[in-house]
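One protein chain omitted, others in place.
For chain A:
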Amino acid sequence: MASIIDVRHVNKAFGGLKVINDCSIQVEKGSITGLIGPNGAGKSTLFNIIAGALPLDSGQILLDGENITNRPANELFHKGLLRTFQIAHEFSHMTALENLMMVPPHQAGESLFDAWLRPGSVARQEAEVRRRALEVIDFIGLYHVRNELAGHLSGGQKKLLELGRTMMTDARVVLLDEIAAGVNRTLLGDLVSNIERLNRELGYTFLVIEHDMDMIARLCDPVIVLAQGSVMVEGTIEEIRNDPQVIEAYFGSNAA
């Protein structure tokens, strides 16, 4: 299978601290790839670099063969590379539904002139976006809180909203940054099944950072282990679990 994300020899340092060290990973099209590693392994930094939120020092990132190195996040969004945030982000002063309606790309209303010159088409598109947002909010099970301010939602509901945001547009790859953290078991089940459905039915590729090993085991194949800024092992969850290097990285050299 072809890789949709291809990270090639990326380096990133904060001051004197080298966080990403000649790191290369590939994410295959249609996969749910897990990215795990001990704290400080550089997972989030790598994520932010891929998502265009951080500039890299050297190296190259390809999205479906296209060079996207150091492109800004909003441009990547329009190319179908979406991300969620480790600490759920929301437009706290807008309702849950309005949060979703902010998302869709390529709307006529986006241009200042269209808003004045083609009010009819803008209104039509707004109605279309609204219909889609209602579908999505129903799908993620937040229909009953659609008119609440997003800032008032619970942590878990905000995470669901993050997932919903990725469904408002035709995503190709979604980067999930600890989507399970702080979510209760019931909602977590919903999240996992939603992710599986999106992967199966809409062909989304996922790259998942997660500390919850059960969730990784249930969702991800393959799993990439990052340590000290570069790839340590890559394989199925079973291979990872039995790898002596991984055990040492996670539990220290005396654990085995």
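As a convention for this text, a contact is a pair of C-beta atoms (placed from the backbone, for glycine too) under 8 Å apart; a residue touches a chain by one contact, two chains touch by 3 or more; residues count from 1.
Methods note: contacts and distances are computed from a predicted model.
Colleague: Under which of the names "Na(+)/H(+) antiporter subunit C", "NADH-quinone oxidoreductase subunit N", "Decaprenylphospho-beta-D-erythro-pentofuranosid-2-ulose 2-reductase" or "Branched-chain amino acid ABC transporter permease" is the non-displayed chain listed in UniProt?
Modeller: "Branched-chain amino acid ABC transporter permease"
Colleague: Looking at A:K18, A:H89, A:R132 or A:R172, which makes contact with the chain not pictured?
Modeller: Once the missing chain is taken into account, the touching residue is A:H89.
Colleague: What residues on chain A make contact with the chain left out of this view?
Modeller: Here the touching residues of chain A are 51-53, 72-75, 77-78, 82-83, 85, 89-94, 98, 102-103, 105, 107, 109-112, 115, 122, 165, 169.
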